[in-house]
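Below is one structure; the comments refer to it alone.
A single protein chain has been omitted; all remaining protein chains appear in their positions.
When the chains are written out, they are named A and B in that same order, and each has its own residue count from 1.
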Amino acid sequence: MAAPSILFTRMRETSPLVQCITNYVAMNVAANVLLAAGASPAMVHAEEEAGEFAAIAGALTVNIGTLSPTWVAGMKTAIAGARAAGKPWVLDPVAHFATTFRSQTVAALLDLRPAIIRGNASEIIALGGGQSAGQGVDSGDPVSDAEDAARQLAFSTGAVVAVTGAVDFVTDGERSVRISGGSSLMPKVTALGCSLTALVGAFVAVAPKQPFEATMAALATFAAAGEIAERGAQGPGSFAIRFLDSLHGFRSESLEADGRIVAV
Amino acid sequence: MAAPSILFTRMRETSPLVQCITNYVAMNVAANVLLAAGASPAMVHAEEEAGEFAAIAGALTVNIGTLSPTWVAGMKTAIAGARAAGKPWVLDPVAHFATTFRSQTVAALLDLRPAIIRGNASEIIALGGGQSAGQGVDSGDPVSDAEDAARQLAFSTGAVVAVTGAVDFVTDGERSVRISGGSSLMPKVTALGCSLTALVGAFVAVAPKQPFEATMAALATFAAAGEIAERGAQGPGSFAIRFLDSLHGFRSESLEADGRIVAV
Partner (left out) sequence: MAAPSILFTRMRETSPLVQCITNYVAMNVAANVLLAAGASPAMVHAEEEAGEFAAIAGALTVNIGTLSPTWVAGMKTAIAGARAAGKPWVLDPVAHFATTFRSQTVAALLDLRPAIIRGNASEIIALGGGQSAGQGVDSGDPVSDAEDAARQLAFSTGAVVAVTGAVDFVTDGERSVRISGGSSLMPKVTALGCSLTALVGAFVAVAPKQPFEATMAALATFAAAGEIAERGAQGPGSFAIRFLDSLHGFRSESLEADGRIVAV
């Protein structure tokens, strides 16, 4: 099993091209997160080119935050292109339970076999068929309440499932870990979860056969960078800036700290 | 009449879900402003889901900054959903006078009875049928020149009308107030006006029967947070960051300062 620090170094040294189909709120943030971490983002979504582009990218991430029919068509084309080229793709099912359009879209996307699914607790609980407390895009449930749903979702889809929040949970159905760290200011900055999905894409691009390890490494990087960023932050505005600085100056040794990742 | 500080506390404690249909430039800023202030933003615009979502949101805000026909369809669907569910909606008629498409869109939206209209002086003057000095999205007129047009617009539409600028003006046609504060750096940061519209949505979500008081409270919060943010700012970049920090750390007592809101 590749240690997170090894994957981080590989990601930074190879600067993988990550195709992100994400929402309008997150695009700028996700691009800056990828650049700061060392990857190369590309926001390419149109049906006319998304599939062709997926073949040259190292990985694809799909986030349904701001959805419309033409974007759904682009997502499906991009996923088909990624699969045909043997590239992994990551699903971020933002608030999929909120409307019929959203839930039908996510059901169709799940059939296209994402390598990794990342969501908040409310999203993962609802994907597993449970009743979540979420209404909009912010989670109304603690991560611990979503662990069973995550395992079941991993079993039923074959995907690695990540539930992120105060303490993250990652499972491939058999192996599971909890990852601690981050900052209480993170939910106060929009699109950080969406940007984490993009970063998961950067890690799985350099470890396409190890989606579990890649997801762990991305989440651990985010959590560690968030801790560093919190020091001296005056609120969510300065936190967001410090977070990008922290990712840019991040050193792989920071991932070797004891206790951040705990197998369960 | 609920004091601004009471509405602020209610807004922060209940964290209302605010559906924002806004322009591409403003989405990220508006989401961060809502999160920092304590509300929960949701950017949901597609015709396929905007009306369904409006029923679960506390309020809807509609901003025409970057317009296209599919978005107009989504706006109308969302407004119909909000009205059917008895939820207030707020209109931000960005540069509506600049093109035929824009002016026709705003005329159609005005027929759908917004609870609140927020614009800059040029926008409100032109909505009242006057000749404004505005060309693009930045106002070419002082707020004081728009007060009569605002009163007339409030009479003719039944909406509360807010004109924002160096000194803001709010009227429901009978009662009127001026609100002072803010910073001269605010017009140098894009989308702060659009984000204020979103914040008005957060306040009216917790006081749907008091759109005049909700608008006053939102504008006073913005003005006070802007003053705090200006201290130590080196320019519009650092101001924008400090503004989010200031909103996040904002205390309702800051709204009780003498003289910020003056009845006229």
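Here are a few things to note about the model shown:
Heads up, the rule we're going with is that contacts are C-beta pairs under 8 Å (C-beta built on N, C-alpha and C of every residue); 3 or more make two chains touch, one makes a residue touch a chain.
These numbers were taken from a predicted model, which means no experiment stands behind them.
When you scan B:A55, B:A80 or B:A98 for touch with the missing chain, the hit is B:A98. Residue in contact with the omitted chain (choice from B:L7, B:V29 or B:V143): B:V29.
Chain B meets the missing chain through residues 23-26, 28-29, 65-69, 95, 98-102, 135-138, 187-191, 234-238, 240-241.
For chain A, the list of residues touching the undisplayed chain reads 17, 24, 27-28, 31-32, 35-36, 40-46, 48-49, 52-53, 56-57, 70, 240-249.
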